[in-house]
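Only a single protein chain was left out; the remaining protein chains are all shown in position.
Should a chain be cited, it is by its letter among A, B and C, assigned in written order, with residues numbered from 1 in that chain.
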Amino acid sequence: MKRSLPLAMLLALTVALPSARAATDADFKAAYAAAEAAFKEAAGLRNQWTTTVSTLAAAKKAADGGDFDRAVASAKEAEALAKASIFQATSEKEAWKAMEIR
Amino acid sequence: MKRRATILLGSAVVALAALAFAATRVVAANKIDPVADAKAFQNFFFQKFPNVKREDFVNGPYSMNEDMRRQWQEKEEFPPYEFALDAGKEMFAAPFKNGKGYADCFPNGGIGIRQNYPYFDEKEGKVVTLELALNRCREANGEAPYSYVKDEMASLTAYMAFTSRGKPMDIKLPDDPRALAAFENGKRYFYTRRGQMNFSCASCHVQSPGERIRAEVLAPALGILNAMPIYRSEWSGMGTTSRRFITCNSQTRAVPLEPQADEYRDVEYFLSYVANGLPISGPGARP
Amino acid sequence: MASSIRVRATSNGDITEVQVLIQHPMDNGFMKDAKGELIPAHFIQELKFECNGKDVFVADWGTAVSKDPYVKFSFKGAKKGDDLKISWTDNKGGSDTTTAKIA
Partner (left out) sequence: MTTTTGPGPLATRRLILQGAASVALIGLGNLPFAPVRAAANDKYPEEAFKQKSEADAIKALYGKTAEPSDKIKLDAPEIAENGGVVPISVTTTLDKVTSISFFVAENPSALAASYKIPDGTVPSVANRLKMAKTTNVTAIVEADGKLYSATKEVKVTVGGCGG
């Protein structure tokens, strides 16, 4: 399928993050800040994904519930999703023309 | 058909566009040719579906699938948009608190003009859709605007479309580089992949019309807006052009833009322009 | 307010064809609203057509009839200009009635 590229990126990013110790509030804050930055950039490109929004919300919810392992994992996933959407928006700046009916 | 007039107008626009864009988009300058775009767009569908009558594309998935066509024809005996249409007619005739009405805001009292929307407003320098014009009419007369996605807005546009049924879509591209830019931006939006599914509007409605995606038979992009607004069984209710764009975005897992965002206005302009000559069929009924 | 009942009744001299569309949610009691709460069943149970003092068609409906229900039937013995009375009642005691002239 055509969606393989961003998805592959996403996979690569999510797989690369297993951590040995339990995550802390500080870990979460760092991960969340990074995710939020990518999230804002994607919004600026007017290419936010619904899954980014829901995953970021899930991160926040997990942190509020004190589950920092899950919160950090979700935040990283949200960051990966946001970055994939940024990648998509950037590459589509020219790529769309290939689709055009002429 | 208004081909000739459009071609004349179009070539003037192209000449101007070449000037306007020469500085920044040298490569693209020779490509921005809405008349040629519209012709190519229509030919693509006419050739891909040689058995579909040209004026039938505006019936969306029903032009593509015999079994569904029969279900549709049965529904059309007493169409599900009937209530919205009646409500729209009543609302359209009811005066605002200041005594004026919708008829005062539109050419020809708002009757039989759907085919001219959206249009490019040279004062504002932007595309104005029928839905936008209706809400501006309300606000100019001291009334609160309606939600863009359903109910009242769908009823009003249903009535206005109904009075214009059969009239060929007739979108003008004025001699204004901003109009050309809006057209181009709409085209870009139409072909740009977005959302986690990595679909563009064209992925479904150009490459796969007539095919099923999950349960739905996809409508061809050509003439897709001529049927608006629509009663969708899936929604159990009416929806506007705005609602259609928003749900398309959500389905590809893209966060929708706000109704009547510039991109939506522009893509409506593009899609309507390339459907010039095809009849208005709205309000429509869809699965 | 406009009637909830839209009717078309046309006679060809012998047979009168009747089509109606009724505005009604026909909630089946299994659907949830935006807040996730079950919407209680709310549906038309009986729909009756009378012409010249006689029932010509009576429908008993359950929740499986589609939203904004539609029905079509034909009957004999009426002529153009006759009145056709249509009435429905739902499971919550709601009702509506209208009279149409056969065209």
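Everything that follows uses one rule, which is that contacts are C-beta pairs under 8 Å (C-beta built on N, C-alpha and C of every residue); 3 or more make two chains touch, one makes a residue touch a chain.
For clarity, every value in this text was computed on a predicted model and none was experimentally measured.
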- Message: Quick check: which displayed chains does the absent chain contact?
- Response: B, C
- The listed residue (C:9, C:56, C:86 or C:102) that touches the chain absent from the view is C:56
- In the full complex, subunit C touches the hidden chain through residues 15, 26, 28, 30-32, 45-46, 54-67, 69-77
- Those residues of subunit B that touch the unshown chain are 61, 67-68, 70-72, 74-75, 80, 214-217, 233-234, 236, 287
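FYI, only the chains that are shown with their structure count from here on.
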- Query: So how far apart, in whole Å, are subunit A and subunit C when each is placed at the average of its C-alpha atoms?
  - Reply: 52
- Note on the structure: Distance between the CA centroids of subunit B and subunit C (whole Å) is 35
- Task: Let me have the rounded angstrom distance from the C-alpha centre of subunit A over to the C-alpha centre of subunit B, please.
- Result: 33
- Flag every residue of subunit C that touches subunit B in the complex, lowest number first. 2, 6, 8, 19-21, 23, 67-68, 70, 72
- Task: Could you pull out which subunit A residues touch subunit B in their complex?
- Result: 2-3, 5-7, 46-53, 81, 84-85, 88-89, 92, 95-97, 99-102
- Query: Which residues of subunit B touch subunit C in the complex?
  - Reply: 77-78, 80, 82-83, 86-87, 90, 236
